[in-house]
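As you look at this complex, bear in mind that one protein chain is not there, while each of the others sits in place.
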Amino acid sequence: MPHLTIEYSANLAALADTPVLRELNAAVTSSPEVPNEAGLKTRLVPMAGFQVGTSTEPRAFIHAQLRLLAGRSPEAKRDLAGRVAGVLRRLAPRPAGVLVQLSVEVADMDRDSYVQEKL
Amino acid sequence: MPHLTIEYSANLAALADTPVLRELNAAVTSSPEVPNEAGLKTRLVPMAGFQVGTSTEPRAFIHAQLRLLAGRSPEAKRDLAGRVAGVLRRLAPRPAGVLVQLSVEVADMDRDSYVQEKL
Partner (left out) sequence: MPHLTIEYSANLAALADTPVLRELNAAVTSSPEVPNEAGLKTRLVPMAGFQVGTSTEPRAFIHAQLRLLAGRSPEAKRDLAGRVAGVLRRLAPRPAGVLVQLSVEVADMDRDSYVQEKL
């Protein structure tokens, strides 16, 4: 069930050349909170139009959002965010002279109305 | 006001050749919860970079997120999620040998700070 979306500014295009999807999914599905590896759907989305703050200095970002059905403990959420951050920290491009920011957010999904099925 | 976003893995590209947008909007706006048909904004977004789980077997997904101003009943949310799932279940491509997962999420938007207007 978890949904993971990685948005990154287009000046970090080299991220797509790394095994980031494979490593993220390995890190997240090795958590006891994600018993079914096939349920994790991860997207890697370049953002061509972006701006960080108001300076004209070169800047970049990677932002991950992990969406889970509500009910996980704060500890579990922190652990999952840490797993995602760990992979991204390791694989993120660091172009010379560019400030690169990394962030990870964990969000709850409404459990009562959620639909999931195999077609 | 409702916002509906359909993300789908790029190996289901044929979804864009179906009347999915038209049928989704017909199904959702026929709910008594959506009195103004013009308020429903639906996006269909292919995800070129994706991975489902950790297996190398071919997999695909369609995920819908419906965002509504907070205050709907649980029954109304379940009904709306069911309307969206019904259309996607009917129109989703099913490539041979590919595991296709469908999910629908309903999310609340903060009513107090929401802005909407016609330009």
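A and B label the chains in the order they appear, each numbered from 1.
Assume a residue touches a chain if its C-beta (ideal position, glycine included) is under 8 Å from a C-beta of that chain, and two chains touch if they have at least 3 such contacts.
Treat the numbers as computed from the prediction; the structure is a model and nothing was measured.
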item: Hidden partner interface residues of chain B, rising order; value: 1, 3, 16, 21-22, 24-26, 29, 36-46, 67, 109-110, 112-119
item: Footprint left on chain A by the chain that the document does not show; value: 7, 9, 47, 49-55, 59, 61, 63, 74, 77-78, 80-82, 84-85, 89, 92, 94, 99-108
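The rule we apply is simple: only the chains that are shown with their structure count from here on.
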item: Whole-Å gap separating chain A and chain B, where each centre is the average of the chain's CA atoms; value: 21
